[in-house]
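Missing here is one protein chain; the remaining ones are kept as they sit in the complex.
Order as written gives the chain letters A and B; numbering starts at 1 within each chain.
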Amino acid sequence: MAEPLSTNVTIEPCLESSVYEYSLDGEKIKSTQSMSDHFTKILSRMELNDLRSEDSIDTPTEDERRIVNGGKNTFGAFFEQMRQAYIEVCALHDILSLVSSRRYFNLSANVADMEETLNSGNSRQQRELLVRQSQDMIQKSWASKRTSARQAADVLLSSYQRFMQIINTTSGNAENFHVQLSNLRQRWKIRKQNNTNRYLGDLSFRSAGSFYPFKMQFEVTKADSHKRTQNNSIEVIIPEELQVRVILKIVIETKDRQILLRTYSTMMANDTIINSQDNSYDSILENAQRTVFLKELFSQLCREASDITNIIQPTVMRNSIKCWILSDVMMTISLLRASEFDPTIDGESTHSGAHIGLLEYSLCALLRQQFLRNFHYSQLKPSTLMLGVPALRRVAGVSAFNYNQLKSISENKSILQTIIELSQHQVVRARILDLLNNLSANSDINMIVNVSAFSSTTSTYGRIHLISPGYDMLCRWSYMFQIEECQVKIQYKSHLIEFQHHIEEVQRFFINQIAYFKFTVACTLAKIFGWSLVGSSMAPTVGRLTEIQFSAQLNHTQISTSIGIRIGDDLQLQVAIRKRRDHNDDTVMDDDSTDRTGGSRGVKYDPIDLDNYCGISTLQKFEMFIASLLHEEKQR
Amino acid sequence: MLAIKIILIVLHFILYSVIQLPSGSFKSPAEAAESYLEKLEKGGAKKTRPFQVDLVSYSPSITNSKTVHVLSHSEYPASSFAFAEQSNSQMLVADNTFIALMNKLKTLRAFETRLPKMEARGTRLEYQDFVINLGTVSQSQTTKGLVLEVAYVPMDETRDGYCLIQEFLQSFLNMPKQMIQKLITEQLSHWIRSLKDKKDAEYTPSITLLQYMDILIHMRKQPNE
């Protein structure tokens, strides 16, 4: 085989894509290296830990060196290029395997070189192209900025650490004073007085609008040299009247000295009255602030109490305000010093759950509202308008408010009034509900009391149902009741009756209603069996609501005995029978309410003991009794 | 005997009506006022507080311009009401400072008060849900007559309610039926007819004041009693 005289040589243009390098600033630099050189450079920068390195790439063998170095060797250049290609393909393989394992790399499209094709597309395509290019550039520059920022962060961190070392090691007192002063200043209002070197703090509520005339200033000074320690180079001086702790005490008791409520409050977040020896300046100042608050609150209450336009006039004594919130209930609000407080008298706090802190919060809110009223500052223009006037008043003239509306604008409920109303309502409500509880527990019919969810702190609504157990379908009565601040109203027949002397009257009313209910149920039951009501002591009108002795006579067409039923004093049903005579005699009902003098000319009834009949409740026994009468009659 | 002057005033869309009461059968308006007051009190109304309505008319110095009537009512203490003649019965409701403004204009000679000031003074009574204002009208110390304002406060609709006012007037003040007819019902139907095309206008206190203004202006023109 003859050797070919020529070899095929392919001539290819050097169509290598240009290499762009993105610097740390996001600049796009056209690199002068070839692609493979550039790739090599990048590869050398990367540290790939789990690169499965190929063997026999980095240590060229003797042969290879001989081959390469033999310049005139036909295979030399070819070998070299192949070797480079081999390295690149190995690297590509490794990169692709890393990308597929999704751990370090992600492929992203390189926005191709578009300068050649810009003039070909239309303007919209060009714009899109440019947008994509710029986005691409932004992302890449962002990534590079992050890395450079990290280096800067390292520098800053190291310097910070050095500074902290310096700071922590020095222990000069001067620096400590200022440091602690600035710490304190973060929580309290401290200002430096202008011409002297004093630092004065303010504990009052002036910025909230209070006009309390006493100055509440405290002073922060450097501690004396023999007291100076690491943490304590400042000293806080509080005025004398704030150095005591005060406690607010509220007592509600009846005329007979029965305590309905007694509660103490120091405006502290937790329940302890006297706390332990926590002497840091923060706690000292906090206690002082609490004292200020309680004193201001109490002075506001005293001021309101001496207002003579109150409906209920409280009396203000040395350190307490007493007022009669109901005719027999007195409420006392007093301010005690910590020294006067005797922890043995008071039991533990009876509040729990959502009530903890409710009193304190409400008092704060009310006082704040009061402060706000001290100046009505509003941002309304024009500036020539009068200050200190609430917004509604400004509109009043133009909207032609009448006299009542104007009065309602300027009338404000004082704190004491709110407290009194609330406590009135609470006491009345507790009493009424207690009473209803007792009644329903002790009577043998079912009395269901539903307090409505629409009730508020000053008015309670609800419904009361009377049902006879086992005979629900016979009769069910409902009442709607309404408990206002100091009145009780119950809906009866078509209007609300107002009860003035609450407990006794309401009790009497309900006892009457229960008696009437029992009576009606018994009558209805009898009617079902065919008995008819001949006469009763019920008046057709509303009648006296205090009566409980209802009585009636029942006759049956087929039975010759008459039954008399009556609700006795103990609210129990009493039944009696008598034989009917043919002629009518003096049928005066044998009622306890009519006194009998002389011999009784009334109708004689023989009482029946309902216990002889079986049944769980009286009504059941009555039913058995009636049924037995009918049965006897049928047997005859 | 004094002549009976009866002037009809519109019953606007609240049960408010302002009428001029006849004081014919009495010797003087003061006595008339007394007797009406007694009647009301015997019927069960309660006196609450005095009331007063003022009318001041400002006419501009340049003649042939509109006069401005400014009213104030003590039941609306924060407002003053103004009305310019020949406008379409619209009243301006403003703050009290409007009166001060007009006074200032008077001192600056922009306006003059040629016509005398009219005042209605009396008492306000309350009966169940009604409010009654009874007053004597005087024009610079000479009494001119009586004015009565009746309002049923909770309601705004007129169509069904004027019979309430009718009955009230009949029963309480023993006003004969034709008088009520003339005073109220005619004007009311006239008013309702005029408003049938557009929606019902809501009641605003300016309607009451409009009625007052009409009465007081009319009384101003009357001879003294």
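Annotations for the structure displayed:
FYI, a residue touches a chain if its C-beta (ideal position, glycine included) is under 8 Å from a C-beta of that chain, and two chains touch if they have at least 3 such contacts.
The rule we apply is simple: contacts and distances are computed from a predicted model.
From the set "Mediator of RNA polymerase II transcription subunit 27", "Trafficking protein particle complex subunit", "Dynactin subunit 5" or "Centromere protein M", the protein name that UniProt assigns to the chain left out of the figure is "Mediator of RNA polymerase II transcription subunit 27". Among the displayed chains, contact with the absent chain in the complete complex occurs for A, B.
Set against the missing chain, the residues A:T40, A:S97, A:T524 or A:S560 yield one that touches it, A:S97. Summary of contacts with the chain left out: across A:R463, A:R508 or A:R578, the touching residue is A:R463. Touch with the chain that is not drawn comes from one residue among A:Q126, A:Q180, A:Q482 or A:S617, which is A:Q482.
Within the full complex, the residue among B:F51, B:F98 or B:F130 touching the omitted chain is B:F130. Against the chain not displayed here, chain A makes contact via residues 1, 3, 49, 63-64, 66-67, 70, 73-76, 78-79, 82-83, 85-86, 89-90, 92-93, 96-97, 99-109, 139, 142-143, 146, 405, 450, 452-454, 459, 461-463, 472-473, 476, 478-480, 482, 491, 493-496, 541.
By the touch criterion stated above, the residues of chain B touching the omitted chain are 14, 44, 127-130, 153-157, 159-161, 163-164, 167-168, 171, 202-203.
Going forward, only the chains that are shown with their structure count from here on.
Averaged Cα coordinates give chain A a centre that lies 54 Å from the centre of chain B.
Only residues 393, 396-403, 406 of chain A touch chain B when the two sit together in their complex.
Residues 49, 74-81, 93-97, 204-206 of chain B touch chain A in their complex.
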